[in-house]
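Missing here: one protein chain of the complex. Every other protein chain is in place.
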Amino acid sequence: MLEIKNLHVDFEGMRGKTEALKNMNLSLNRGEILGIVGESGSGKSITALSILGLLEENAIISKGRILYNGDNLLELSKKNIQALRGKEIGMVFQEPMTALQPTMRIGKQLFNVIKQHRNLSSKETKEAVLHALRDVHIDNPELVAKKYPFELSGGMRQRIVIALAMAAPPNLLIADEPTTALDVTIQYEIINLIKELNEKRGTSVLLITHDLGVVANVCDRILVMYAGEVVESGNTKDVLSHPIHPYTKSLLNALPDSVEPHEPLQAIEGEPPNLLKRPKGCAFSERCHFVMDICKEEHPELKDGGSSHQASCWLEKVIV
Amino acid sequence: MIEISQLEKIYSTGKDCMIAVKTTNLTIIEGEILGIVGESGSGKSTLGKMIIGLERPSNGSITYKGHPLWNKKKYNRVEAGEIQTVFQDPQSSLDPRMSVKDIILEPLLALSKVERKEKGNRERLLQLIKRVGLKEEHLDRYPHEFSGGQRQRIAIARALITDPSFIVLDEPTSALDVSVQAQVLNLLKELQKERNLTYLFISHNMSVIRYMCQRVAVMFKGEIVEVGDTKEIFEHPEHPYTQKLLSSVLTIQNDTDTQSIILK
């Protein structure tokens, strides 16, 4: 349904060209929840923005294709992309306030979106608004519909944003750190909500997050990104319980849950590489415990964008 | 070390009043890491701010080693530099126009001249920055040249320059990536042991609290609903809110026997 084929995104900046995304491959099947995990600067958000055509002006897509149901999104006109966003592709971002009109009542906002995308009478649309609010587990939709965004809590706002994103209803939902700004108990509810919408309506979801806990609980498959590249991909269960790439392993080990309180945490020493001057070999080689000579010289590639569990690591290739 | 009794914070704007912290009692024992966990609006940050003097309590008292910290409306520093803070966001807690060296040495300005000379000498400074994982050449740079983790190391060095006994850590790793968070948590734990520090560790992250703290106080709507041994509370939470909080945590439960993930 959604396919990204060796996408390269660079940023032209004052210090030169930053290779923010390098050879990104991804395929999302209908009805699937695909997670992209990575730390800041790993390129996960840039992936989402590329799909939505929302990259900043100084971003250059130097190579690659983004196929949505066979159409290359990168070749669509601005107008067509805009039409696609909202109708076909819904989006939810970290900060719900940015997606809401601060001066318009919730009900009106939903009304407008539904009216625009669905062929309904005004009365039916009003019904649909209440229905949409109920779908995101808002108990008293009549009351909430009359409120302005600032009158609601962060968790409620994010539900409204999800309701708006799902209003069309879209076939694909892109959620970029949808729960990062929320409390744990609310995060739990929002994550369950996304899962439920996926199950009930078959909406495909691309979930972008830094939180391995979130990924473990909702995603069917995940991509692990590091320094603008996918370093490991596979079924959530496989990746998290049998990680191949040393980065994935280290990331899991760095979680405070992974050790007893009296043991030191296994931190990943150092920092991600400077994307202005990418190392010749593997981007993780400088921080890797298992580094070999070849890692510094040659860049390991993923085999394909397919679904099998794999990692871009020389170690795997040597052993297998 | 710190005794909080009947502490209250009420914000009132005209007719409305909002109770941020409801009559709270809490003891912080010397040499421990006490965690305060809660969600946004639980009052955990306000509690911390009253201890470091940024918010004035409406009622009640806080004593530090027997001396009251608040004398009516005035914050009463027992001894300058005894209590320090590390804030959540190192990006905004460091002045962008000051060099790292000036930032780290700044708390010394509150000390007497003699002490300032003694604690601010170059050798001691170099030792300190080395200890927190920075290099000598970093001293002349400015905060924006550093990553989040490095900035937090600068903030930690700044907190340690006066040789405090007690540090309030207000969400010290919440703005950091997991791999960097691990580095900073390790550093904080090591420093606590080396220097026999007492920490008040404020966080919303249950896993971090479990890892860092011996005791934990759970705050909910301005009240401490449960306080006790961390292990005890995590294994047998009594208050329904604590139970809800713990069950909401999304974790990767990696069962070693079956190597399967249990979805919580």
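Note that the chains take the letters A and B in the order they are written out, and that residue 1 is the start of every chain.
Please note the rule applied: contacts are C-beta pairs under 8 Å (C-beta built on N, C-alpha and C of every residue); 3 or more make two chains touch, one makes a residue touch a chain.
The definition used in the following text is that contacts and distances are computed from a predicted model.
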| item | value |
| --- | --- |
| "ABC transporter permease subunit", "Hydrogenase expression/formation protein HypE", "cytochrome-c oxidase" or "nitrile hydratase" - which is the UniProt name of the missing chain | "ABC transporter permease subunit" |
| Residue among B:Gly53, B:Gly120 or B:Gly133 touching the omitted chain | B:Gly53 |
| Touch with the omitted chain, as defined above, among A:Gly53, A:Pro272 or A:Pro300 | A:Pro272 |
| Candidate in contact with the missing chain, chosen from B:Thr24, B:Thr46, B:Gln84 or B:Ser179 | B:Gln84 |
| Residues in chain B touching the chain absent from view | 52-54, 77, 80-81, 83-85, 87, 89, 92-98, 106-107, 109-110, 138, 141, 144-147, 162 |
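By our rule, only the chains that are shown with their structure count from here on.
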| item | value |
| --- | --- |
| Chain A and chain B, separation of their C-alpha mean positions in angstrom | 31 |
| Chain A residues within the chain B interface of the complex | 39-40, 154, 183-188, 191, 210-214, 216-217, 236-237, 240-242, 250-252, 254-259, 261, 264-269, 271 |
| Touching residues (chain side chain B, partner chain A) in the complex | 39-40, 147-150, 177-183, 185-186, 189, 204-208, 210-212, 230-231, 244-245, 247-252, 254, 259-261, 263-264 |
